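Missing here: one protein chain of the complex. Every other protein chain is in place.
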Amino acid sequence: MTLALELQGIVKSFPGVIALNGVSLAVERGSIHALIGENGAGKSTLIKIITGVHRANEGTIKVDDRIVHFVNPRAASREGIGVVHQERNLIPRFSIAENIVLDRIAAKTFAPINYREINRLGEQWLRRLELDLDVRRPVSSLTAAQAQMVEIARALSLQSKVLVLDEPTASLTSHEAEALFRVLRQLRDQGVAILLVSHKLEEIESLCDCVTVLRDGRNATSSGPLAGYDRAALVRAMVGRDFALEQAARIGFTSTASNSVPALELDGVSTSLGHRDISLSVARGEIVGLYGLVGAGRTELAKSIIGLHPIVSGELRVHGRAVRIGDVNSAVHRYSLGYVSEDRKAEGVILMHSVLANAGITIWARLRGALRLLSDSRILSNVDPLLRRLDVKAASRHAAVRNLSGGNQQKVSIAKWLAAGVEILIIDEPSVGIDIRTKAYLHQLIMNLADQGTAILLISSDLPEMVALADRILLMKDFRLVSEIANDKDYTKISADIMSRIQAVAFD
Amino acid sequence: MAKSILRQEWLGLAVIAVLGFVVMATLRPSFLTPFNLFVLMSTFALATLIALGQMVTLAVGQLNLSLGSVGGLVAVSFAGLMDVWHWSAAPSLMAGLALGALAGALNGILIAQFELSAFIVTLATLAMFKGLNLALTKAQPFYHIDRIVSAFGNASIGGPIPAVLIPTVMATAVVAFIFYRLPIGRQILAVGGNSSASELSGISNKRAVITAHVMSGALAGLAGMVAVARLQLGQPTIGEDWLISSFAAPVIGGVALTGGHVSIVGTLLAVVIVALITQGLVLFAVDPFYVQLVLGGLILVAVGLNSLRSLLPIGYSSL
């Protein structure tokens, strides 16, 4: 057995969290190796260590049985680690060929560029991927799938022995994904080791030879052939015991007279972002889950509901009344509708501002007095009880949110909606990058909110979380709702059900 | 690069320039007199250098407010070397180019090495170079410049074609060669287009930023010296009115404000259009201060069109 890449005992800690705690990984030459795990399991940290973005606190990395130290991404690529990130790293106005051989352009200063040579090289690598494109086209004119292929070509042009792909199919159609898989199999047969990070178990089963499962910053399984696992076993390894904790959860939601009119209702809604014919309803006190793969259009739907993007047809009803929400301001203040963003640092909180400023932002307009005057103490008396209840740990209410842990930041992000007392709350990926304890706490909080009558639309890619919290689960794919599942909290059954339904649609 | 795309970018500008030329020539026959064409092309020569000086900083995704100030400082130094120290034209020219490049290097190093905002750094050096200029000259012009320089400023190289076009043509060729053929030029554009991708591919972003500012300073210096040749004296106020036009031409010419893309042909056409408008106002005896109104309006229209265009999805980069 020849290992192209071997990691042993990798430990990586950030201030306040241990992201990886003794992780090992072994990728064989000429194999496609899946790296899977839930959100927050440590996959992306591990990838960043393999590609030289982060440095491990402990542990060794070996490439071709040689110990290597990556001080930066360049060092990793010199050792033969090629990577294709989830976001594109291309120069938009440059040609395909120039992007493929960008490293050569970086290496010289004044020697005039021979474009014929560059185009020849670019074509050669594209041909290896069986791609028929004019290499002189600017990459800004390519589709997402083509642009990704250009990045794979670039990684190969660096004589990569290991090719790391982070969620490569996230933004591809199933047809494009198939084409990608053909290329990956070919590369494997040529001896390249491929490390693939993915959420999609079905594509892993059809594509990969080996697998490593991470959970909570540790190996849930050591690296080994995929043949030993069926899907249920993989899911068990990913989810582990935590799920049992969560299952203690929620007593089912029952429809009563008081909630017979849905708090939020979409009827045949299409949006400018491409959603078609979306119909759903959320009653008071109900948690409706919206599950789907990355890129299915869930966050985009949430942002359309709160007025960030226009709804082009169909009807949006709040408490039975048809409404048109022009911007987030009226969503919050007229229709009592709030949105907890998945992108906490960029959209959920204002990092440089204080806890107080963040938690009170939704009620400033309501609390202001004559001449719009508004004092800190007035805001404090309104939000402090909430911050206490949420047990937000900060040096003071005036400390910048930047200095809080991820979990406490998330509590602040939710606190502002509690302060505003919204009746409808859309929660997007509430527990990404949050430690287990806070996660359990947040789940309890979401359930309590529902029990108190808030209508909750929950978006999550975390299947156990979804099963633990939601009363009903809607499946979204390609900007459409494809299915609805009544959640009876039997995880094994529901997860298999969801997977089979999403797969069924995929092969339509 | 596909010819069709290139053409699309500046075709509209070319049509406007040609139309403007035809309209002026038919409405005002005096427009086509050799003297008028000579003046027009002299204006074009100077304005092109100024526009290119700003274009190279826009290429890397930054800007240079001190462009005019550097131009003024180099202009008076160039004239002062000849007037006070009696240097001849050639070494003074070399010294001027070096000073411009040095001033640009100072901007670039402060921005890249200390990671400061290009806006604030060049606003500060704008004041510093201006202060140096006035301290050197006591706000008085240097009159006694080398005869070769003053002759050059008035000379024609055949018919209405002014000699001052020579440095402009040479500088344009060099800039074009750097951006389209040399790795360092491509590196500047790569940094402007996607700085994290360029860093990952091993490009030194700092060096690219500094190089762009050095080029900007050298071009500003050259423009200052061309202005000396045209005015026949080292006027300390040279460069004071370059700010708006330096941005107008590249922006109208389709250079991306966010960096990563230059259009040399588009910028040249925009300079032509602006020069035609200025000339037109003179020929039609309109208050020349309308030029400022028109320039400001053109900038707004150009960026407005750009932001409209960016709303139309084309490839992944527009998502």
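To keep things simple, chains are lettered A and B as they appear, and every chain counts its residues starting from 1.
The definition used in the following text is that a contact is a pair of C-beta atoms (placed from the backbone, for glycine too) under 8 Å apart; a residue touches a chain by one contact, two chains touch by 3 or more.
Definition applied: contacts and distances are computed from a predicted model.
One chain of this complex is left out of the view, and of "Autoinducer 2 import system permease protein LsrC", "Sarcosine oxidase subunit alpha", "Regulator of SigK" or "aminomethyltransferase", the protein name its UniProt record gives is "Autoinducer 2 import system permease protein LsrC". The chain that is not drawn here is touched, among residues A:Val332, A:Met466, A:Ile485 or A:Ile502, by A:Val332. Touch with the chain that is not drawn comes from one residue among B:Met24, B:Met82, B:Ile178 or B:Val251, which is B:Val251.
Although one chain is not drawn, the whole complex shows that of A:His69, A:Arg185 or A:His398 it is A:His398 that touches it. Of the listed residues B:Ala90, B:Ile120 or B:Ala151, the one in contact with the hidden chain in the full complex is B:Ile120. Taking the complete complex into account, B:Gly304 is the one of B:Gly12, B:Pro34 or B:Gly304 that touches the chain left out.
For chain B, the list of residues touching the undisplayed chain reads 63, 110, 114-117, 119-121, 123-128, 130-135, 138-139, 240-241, 243-244, 247, 251, 257, 287, 289-297, 299-300, 303-304, 307.
Touching residues on chain A toward the chain that is not drawn are 15-16, 306, 308, 327-329, 331-333, 339, 341, 346-354, 357, 361-362, 364-365, 367-368, 371-375, 393-396, 398-400, 402-405, 408, 416, 420.
The rule is simple: only the chains that are shown with their structure count from here on.
Centre-to-centre separation between chain A and chain B, using Cα means, comes to 45 Å.
Taken in their complex, chain A has these residues touching chain B: 73-74, 77, 88-95, 98, 102-103, 105-113, 134, 136-144, 147. Chain B meets chain A in the complex at residues 1-2, 5, 177, 181-184, 186-187, 189-190, 193-194, 196-198, 200-203, 256, 260-261, 314-319.
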